[in-house]
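Note that one protein chain of the assembly has been removed; the remaining protein chains are unaltered in position.
Entry: chain A
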Amino acid sequence: MSVSGKSVIKRLDWFSVLLYIALVFIGWLNIYSATVTEDTANILNFSALHGKQLSFIMASGIAIVLLLAIEANFYERFSGLLYLVSMVLLLGIYPFGKTINGATSWYNLGFFNLQPSELAKVATALALAKYLSDIRTDIKRPKDQLYALGILLIPVILIVPQPDPGSALVFFAMSFVIFREGLPLYYLGIATALLVIFVLTLIYGTLWVLIILALLLVLFLLLKKPSFKVPVIPLSLVFVATILFSFSVSFIYNSVFEQRHRDRFSLWLRLEKDPRKLNEIIRTIGYNTYQSEKAIESGGFFGKGFLEGTRTKGNFVPEQHTDYIFSTVGEEWGFLGTSTVVILFTTLLLRLVYLAERQKNPFSRMYGYGVISILLVHYFINIGMVIGILPTIGIPLPFFSYGGSGLLFFTALLFIFLKLDANRLKELF
């Protein structure tokens, strides 16, 4: 173990580690700024939130050592078991869980609230990688496609009723791994098309969607090469399917959704045309986004300086140390700070893509893609929400947001992959 420990240190991708440390450090600074009061200014005050986060960071450090020490093939071998355990934990939430902010997502362990959905993310990434890398799996086969999707859908089904739609989305994002491994791209095409139709229906209504579709069809028929044979039946099927989907979207939106859901969409897509009502929505459900946007805007190019953010100090942005931590960066560090963080995340993610692609072992590569998908979707949805280009979905910013479970599991997610990466050359022998 001591020999392998040494080699791990040598082979570890230190570039990623440095990026990780930078993000955790910047995150902690901003948590400190967002939560500190005169009474809790001491950074080693472990009863204060920033002190707690510091202890989580130290715990993560210990976890990193452990994760790197464990044999690399342990993760592959026990991924199935881990998946099973985490599904049981997700199920156990319903009788034994603790409710915070209306969501039953935690186990109360006394010193620490464990969020099993975080564990499930790691486990699912491992299990999916394990299944896809199995020599007997052929992703071109519909049966295997269904099976892979099933691995992702089980935790989704367990998590949605907590309710925690944000985490559920993360599992969908992991389908990207399946694409990477050969799921036909038209699935992605269909998903994109459905999303476009969904948004268009909400903004312009079914009728206009039909008109646009008909125009596209006419255009297609006019511009096609004369030799091209029109596939009449599939084309009409697509046409009918689109109409049905569009109708069902407007039906679900108007009849199944509750007003609070509709409000989120009408805020995001600015569907509400009456400025008074829109204002009302901004003031109520859009309050967080409005405040965080304003806080970021007020930072300007250079920011107001560390601990000088007036809106941060005044607690204007709710949940600022957790989901809205990025607004503190925006206010106190300005555009310089926010763009630095975006660049750090982008660099880390690209580095991970590079690492994943260089894996010889398909399991490692697929797990790598799982890690990237999970981190990317968190980063995308969180910052997108904080800067007001995506609807409000409660999801933490990896390595940044306050919270023990989150930090520990994001760390585990990343370092398991780094361990696998450090191990890649050994596997040849």
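In the analysis below, a contact is a pair of C-beta atoms (placed from the backbone, for glycine too) under 8 Å apart; a residue touches a chain by one contact, two chains touch by 3 or more; residues count from 1.
Basically, contacts and distances are computed from a predicted model.
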| item | value |
| --- | --- |
| Missing subunit (named according to UniProt) among the choices "DNA polymerase-3 subunit epsilon", "Protease HtpX homolog", "Penicillin-binding protein 2" or "cytochrome-c oxidase" | "Penicillin-binding protein 2" |
| Option from A:G27, A:G286, A:G299 or A:G404 whose C-beta touches the chain left out | A:G299 |
| Option from A:Y107, A:F179, A:F239 or A:F306 whose C-beta touches the chain left out | A:F179 |
| Of A:F56, A:W106, A:F198 or A:Y369, the one touching the omitted chain in the full complex | A:Y369 |
| Residues of chain A (touch criterion as defined above) contacting the omitted chain | 176, 179-180, 185, 293, 296-301, 308, 310-311, 313-316, 330, 334-335, 338-339, 342-343, 345-346, 349-350, 353, 357, 369, 372-373, 376, 379-380, 383-384, 387-389 |
